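Next up is a structure, given as structure tokens.
With one protein chain removed, the remaining protein chains of the complex are shown where they sit.
A, B and C are the chain letters, set down in written order, and residue numbers restart from 1 in every chain.
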Amino acid sequence: MKRNDFPILTETMNDEPFIYFDSAATSLTPEPVVNAIRDYYRNVNTNVHRGVYTLAAQATEHYEAVRQQTADFIHADKANEIIFTSGTTAGLNQVARGWGDLNVHAGDEIVVTLMEHHSNLVPWQQLAQRQHAVLKVIGITADGQLDWSAFQAALSHQTKVVAVTAVSNVLGTRNPITKIAAAAHAVNAAVVVDAAQAVAHFPIDVQAWNADFIAFSAHKMFGPTGVGVLYGKTERLQEMAPTQFGGEMIEDVTQQTATFKAAPLGFEAGTPNIAGVYGLGAAIDYLAQIGYEAIQTQEHKLDQALKAALDQPDVTVYGSNNPFAHTGVFSFNLTGIHPHDVATALDQQGVAVRAGHHCAEPLTEALGVHATVRASVGFYNTIDECARFGHAIQATRRFFA
Amino acid sequence: MKRNDFPILTETMNDEPFIYFDSAATSLTPEPVVNAIRDYYRNVNTNVHRGVYTLAAQATEHYEAVRQQTADFIHADKANEIIFTSGTTAGLNQVARGWGDLNVHAGDEIVVTLMEHHSNLVPWQQLAQRQHAVLKVIGITADGQLDWSAFQAALSHQTKVVAVTAVSNVLGTRNPITKIAAAAHAVNAAVVVDAAQAVAHFPIDVQAWNADFIAFSAHKMFGPTGVGVLYGKTERLQEMAPTQFGGEMIEDVTQQTATFKAAPLGFEAGTPNIAGVYGLGAAIDYLAQIGYEAIQTQEHKLDQALKAALDQPDVTVYGSNNPFAHTGVFSFNLTGIHPHDVATALDQQGVAVRAGHHCAEPLTEALGVHATVRASVGFYNTIDECARFGHAIQATRRFFA
Amino acid sequence: MSLSNLNQLYRQVLLDHARYPRHQGTLPAPDATLTVHNPTCGDTISLNVAYDGDRLKQITFTGDGCTISQASASMLCDQMTDQPLTTVQAKLDQFDQLVTGTGTATDLLGDAAVFNEIHQFPTRIKCALLAWKALEQLITQKEAQQ
Partner (left out) sequence: MSLSNLNQLYRQVLLDHARYPRHQGTLPAPDATLTVHNPTCGDTISLNVAYDGDRLKQITFTGDGCTISQASASMLCDQMTDQPLTTVQAKLDQFDQLVTGTGTATDLLGDAAVFNEIHQFPTRIKCALLAWKALEQLITQKEAQQ
């Protein structure tokens, strides 16, 4: 499964073979992506949209070609619906302020879920505060699914935005975006999807989803850090104001006034992460080459193997009992052992997992705990690694017994 | 002069030896910086501030070490005064909104100069509009220097911010920041310095400048794209509110409310450009290794050689007559030939220059033109390249004669 | 130093149009006027048109900018003066294909066929298209009004 594109997977860690189970925090980066970044610096290394000379034209052409490639990747209608950002958090904040401040007014309602990452919760809290709007947080069922009847009950003609994650970064739950969007559109609300945890795992089709805005980060889909994508429907982008000013987003400037370009350039102030966009293009190529089908086949096996590995006394797994509902993300606790201690013990056995609230404090609290351990995988992980992870958990339980 | 750290300099362009004279748009990136980025992806490749395991701790330690390194680089008091951004434009916008919205009120005045890049002009225009403040734009003298008496006359106890570029990206003019800051502080105004064009050319000492905020981009100082620095004095950062929300900038989150970390983490929402910060660290190391003294010695020679190369009939150079007042940046026009045509002709002779308003429309207009040609150099350029550039200009004049 | 490539871009006919532009100026009673500009370089073109039913009767331009954009505007006016709107549209389409390298020139374009190599200079395509895109917008406006 192309493991040798990821040299780090053959390293040892604390004298044990290294097992990387933290892909939900950031995915590993394959050699072709690293090479695309290196090649930009070695062979092109000029700014975009600003030069008449040959290399600058080449950089601009490539940058815009990646925009088209990204549009095709998520099945967007037009390349102009793709805005390059510095990441998911930046994209969601841009929508909450740039679109939200203009379109959400006093008394309006914003609907989010209890599953949201802080990056898709706090910008909406802040918008609600700025505009004197109401924030409604929809809860989850015992097996970690969106409480659909509560969601339906929350919608009304006051609802202006529904902001929801495609996949929970704690439980791995996949939300039914198409159904959510249809219900939201029935009351004329805009739908904002946090796709950060989706894009490494299954194909995104913005037209099937019919979402108004979608944000994701390259670094969670085998691409580089510091670059991400905000998709917006053309009509929605026309309702959005820039939140950052300067550089190439401007049409005309006088001493006292300025007019701005239309999307996408009007929303990309300053020199963008050009090398990052080269890397994003290479990551999309790489994903296409592996294929989502192969990825899903492997991840199905991993989901089963992880569930089996965690099937031990004194282990509580949060969310669904169905391994396939986890999208490669398993949060759990060992009775009587603090998650930090578990993570340290696993680290000493070569296994990298996260412990904490995973930037989802309200959800963690709703699970009745302060923190959890999270193991999250990518297609490059193996069944054998899952088994060794199971043994490491066993050894950890014994150590602290 | 370490030219072989920049392999692109040995390429040919349109069958001529390539001459890169567009460093003011983005500097070339030496191999050690590219290698630092590659090494992060190959050997570390984990998220920062979030993991208990060994590699995550290593990434976090390095990330914070670069913060300290950056603080030392610009002689900041504390590492906590260094905020990593996605670039100069992002940093200036963060100050204008995060600090400006809280500290500039109706009737207050904001002072900028006619030399500003759009990124240090339009955010202040927008702040003035949001807060009903007054924006004052200080003009320049015939030889491209700040009109000091106009500047002094503009200051009053109404002045809340003075935003000024350290070096003009069109004229190369260096502004007297220490003197500007002293005058601004005498009326209790905060001083915001755009150091984008300074940092590749001379050492920055924030304490000598006594500026309140300083922004610059890694990609103009031999570092990567998509990462920059915002320096803020501790007291000023305490007066600033976050403008982006989510991820690791949060202290505590409930469903309806959130509290934020102090600087710097409270101002760095979302996964940062980790590879970019590794690259920035390598760029600072690289600059230290070359040494600003060697850089300035070489650039002095280049300034003289460029001035000589442009000393031709029908060539108008903007700004100072003194070559050393140009900081490696020369904007010029050939009588009767449009700058775009000049840039195309030079490109065909292997020379990469920019043509346009260089994101400084009000200044370009004040020069009485619609556009200029700009040649800008770095320490890696040679006297011979300047001479060949002179011949290329000559050939261009003949071609269009 | 080799400027041979440049000859492909700046051919004599183009330099002539730039130096001695035709149809430069305003119209006494235009049916419509439109000013467009290229934000990258600041080039500006203003077009003035007068229609006679389904004919583009008169067209003039004023402007400021590079050799390419000004010569191209001059050629545009040459080509479009006193043409039926269907022909105007056909010429606009063909010019677009010519400069983007997706088609070749026929007699329809006259002097403007000189741009058959510009697709090798991608940063200058916008300059060549500026006036032509402006006319396209004017025609669209006219159609929208009918």
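Quick notes on this structure:
One rule holds in what follows: contacts are C-beta pairs under 8 Å (C-beta built on N, C-alpha and C of every residue); 3 or more make two chains touch, one makes a residue touch a chain.
Computed from a predicted model, the values in this text were never measured in an experiment.
Contacts of the undisplayed chain with visible chains (whole complex): A, B. Within the full complex, the residue among B:3, B:185 or B:261 touching the omitted chain is B:261. In the complete complex, the hidden chain is touched by one of A:123, A:339 or A:362, namely A:339. When the missing chain is restored to the complex, the residue among A:51, A:247 or A:356 that touches it is A:356. Think of the hidden chain as still there; on subunit A it touches residues 14-16, 337-341, 344-345, 348-349, 355-357, 361, 364, 370-371, 388, 391-392, 395-396, 399-400.
Although one chain is not drawn, its touching partners on subunit B can still be listed: residues 49-53, 56-57, 61, 250-252, 261.
Keep this in mind: only the chains that are shown with their structure count from here on.
Chain centres here are Cα means. That of subunit A falls 31 Å from that of subunit B.
Separating the CA-averaged centres of subunit A and subunit C is a span of 46 Å. Chain centres here are Cα averages; for subunit B and subunit C they lie 38 Å apart. Looking at subunit C, residues 40-41, 123-124 sit in touch with two or more other chains. Among the residues of subunit B, those touching two or more other chains are numbered 14, 340, 344, 355-356, 361.
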